[in-house]
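Notes to accompany the following structure.
Removed: one protein chain of the complex. Kept in place: all other protein chains.
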Amino acid sequence: MSFGTTFAAWRDSTPAWPAYTRHAFVQGLGDGTLPHAAFLHYLTQDYVFLIHFSRAWALAITKADTVEEMRLAAGTVNGLINDEIDLHIQTCAAAGIDEATLFATQERQENLAYTRYVLDAGHSGDLLDLLAALAPCVMGYGEIGAHLAAAKTSDTYHDWIDTYASDDYQQLCRDVGALMDGAVARRIGEGATTSPRWSSLQARFAMATQLEVGFWDMGLDP
Amino acid sequence: MSFGTTFAAWRDSTPAWPAYTRHAFVQGLGDGTLPHAAFLHYLTQDYVFLIHFSRAWALAITKADTVEEMRLAAGTVNGLINDEIDLHIQTCAAAGIDEATLFATQERQENLAYTRYVLDAGHSGDLLDLLAALAPCVMGYGEIGAHLAAAKTSDTYHDWIDTYASDDYQQLCRDVGALMDGAVARRIGEGATTSPRWSSLQARFAMATQLEVGFWDMGLDP
Amino acid sequence: MSFGTTFAAWRDSTPAWPAYTRHAFVQGLGDGTLPHAAFLHYLTQDYVFLIHFSRAWALAITKADTVEEMRLAAGTVNGLINDEIDLHIQTCAAAGIDEATLFATQERQENLAYTRYVLDAGHSGDLLDLLAALAPCVMGYGEIGAHLAAAKTSDTYHDWIDTYASDDYQQLCRDVGALMDGAVARRIGEGATTSPRWSSLQARFAMATQLEVGFWDMGLDP
Partner (left out) sequence: MSFGTTFAAWRDSTPAWPAYTRHAFVQGLGDGTLPHAAFLHYLTQDYVFLIHFSRAWALAITKADTVEEMRLAAGTVNGLINDEIDLHIQTCAAAGIDEATLFATQERQENLAYTRYVLDAGHSGDLLDLLAALAPCVMGYGEIGAHLAAAKTSDTYHDWIDTYASDDYQQLCRDVGALMDGAVARRIGEGATTSPRWSSLQARFAMATQLEVGFWDMGLDP
């Protein structure tokens, strides 16, 4: 499992990364102890999250420098809006929550803070600033899915785990990793890690990671 | 052929509409008199146009108020980036122009003025302002395609004509028309045509139509 | 004290308004019981808030439709960046906190959620959407300042109170109120309150008010 060298470097410099990917919420998905009410609460918030996260990926299309960057971002937007959101709709429908209810979900502050931070990263900076804020969610879920698929001791949440452990999702993470490596090469070039931008990008990645921790905390607090 | 009531109202109030949809360039596509050099010049400029037009549709995703609006905009972005642009790449490749050359095309001012105007319509306003600037291209090509499919006297440019006369493209125009009607209903509501916004939206539509005329003029001037 | 009819209508439909303008933090400013540590904590967070709030007012300039709208927004941006922020710098400097420390303040989630929500209101919508999200802070502080100037029982925080009770600040609130009334007239027109946009604008105003409550809560929790 390799999601590129840029991602690996930023992740390894982010102290809060394990607090995110090994959060109690994640443990509860793996051993089945997560209360169903918390899971549904998380799914409804995550539905709203995905809407704004899709908006942020759409913003990436507007900030791309090459057609390849545009194609990958466009594919990701479509995957989010037409596949990943649908999974939420179906799972929630099975639990008696229809899409109109999902859409009307009162957005929690932890949720709002995260997606609007990502969108602002894009509006205030360039594509790299935006990717640095998008990466923790995309790749973190990839790591969590792969980890839980191997480590889970319960099948209660296997649909969720399978989604993010799937070949499709793991490939998406690799594609986004390649997009990030390419964007770094095109915009910073050699010596990227000693460029003054590196620390500001790293700080964006770390802030988004912290906001992921807050999102899991919220998930445990319906 | 109906692309919705909003489009019809704006089109019918735009004096330059026939100058755009019945332009000499269009006539030349229909009767085969358009010089091939002009067609290739147009295609290379239109390749660059589509890149920025796709960015504008991606911006629409970030400005949508409902998931349905997002879905249609996301589908349009994908269609543009993965289908319509590909047609240009293939046609140009057949004429010996590769994609790197296309991407490096020096953007003509008439081209630049148009797409950046559309993007700014989106950034300065809301989704309706953006749709008013996007509509003339989308629907105008739908009208032109349908017209030429019926009226053409030459098969020289039948690939181009077939693209925009196709069921797929005509359906896209109907979908965008429905999106516009829905967006007007949601944001302005009853009495939309007497709202102060109506004239500013109408003015945006008219400006984009004028910029389409300029684009055809440029097409005839390689 | 009248900040226009639009503001009054939105405020009077927002149940959380008193929770914001009569918050325990506000009471503590008036009777001097607010701990100084909480006040300094609030000031450092508010310094970061003002930076992003200024960015949102700058965004308003990019979304204005008239030169008058631009002039008022430009004046507000300048007032924020060169006057209101300076007050924070001087007050904090007197307490031994220099501007570099202020700028390096770790932004609290309640703070980040608020300003990025306001910026996104502007990016996703038009000027009215942005003004609806900007208004609770501007006018709420105007109401709080005027209220505390009359009701305060302690002079401990009189500098802060004087700032927002001042003629200059009260005039700013009236100017912004007039800007909002004009923007509603220009963009929605007659029957604005029954337009479908009214409820979405009202909802933005209510969300920003709720985020103000969260900001005061954070202020009491250094």
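Per-chain residue numbering starts at 1, and chain names A, B and C are given in the order in which the chains are listed.
What we mean here is this: a contact is a pair of C-beta atoms (placed from the backbone, for glycine too) under 8 Å apart; a residue touches a chain by one contact, two chains touch by 3 or more.
Computed from a prediction, not measured in an experiment: that's the story for all the values here.
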Among B:102, B:119 or B:179, residue touching the chain not depicted: B:119
Residue among C:77, C:161, C:179 or C:192 that touches the chain left out of view: C:77
Which residue of A:41, A:55, A:108 or A:123 touches the chain not shown here: A:123
Missing-partner contacts on subunit A, residue numbers: 62-63, 65, 123-126, 129, 185-189, 191, 194-197, 200
Contact set of subunit C toward the excluded chain (per top definition): 51, 54-56, 58-59, 61-62, 64, 66-67, 70-71, 73-75, 77-78, 81-82, 85, 99, 103, 119
Absent-chain interface as seen on subunit B, which is shown: 55, 109-110, 112-113, 116-117, 119-120, 123-124, 211, 214
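In this text, only the chains that are shown with their structure count from here on.
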Closest chain to global C-alpha mean, per-chain Cα centroids: A
Distance between the centres, which are taken as Cα means, of subunit B and subunit A, whole angstrom: 34
Centroid distance [mean C-alpha coordinates] between subunit C and subunit B, Å: 41
Per-residue overlap in subunit A, given as positions that touch at least 2 other chains: 55, 119
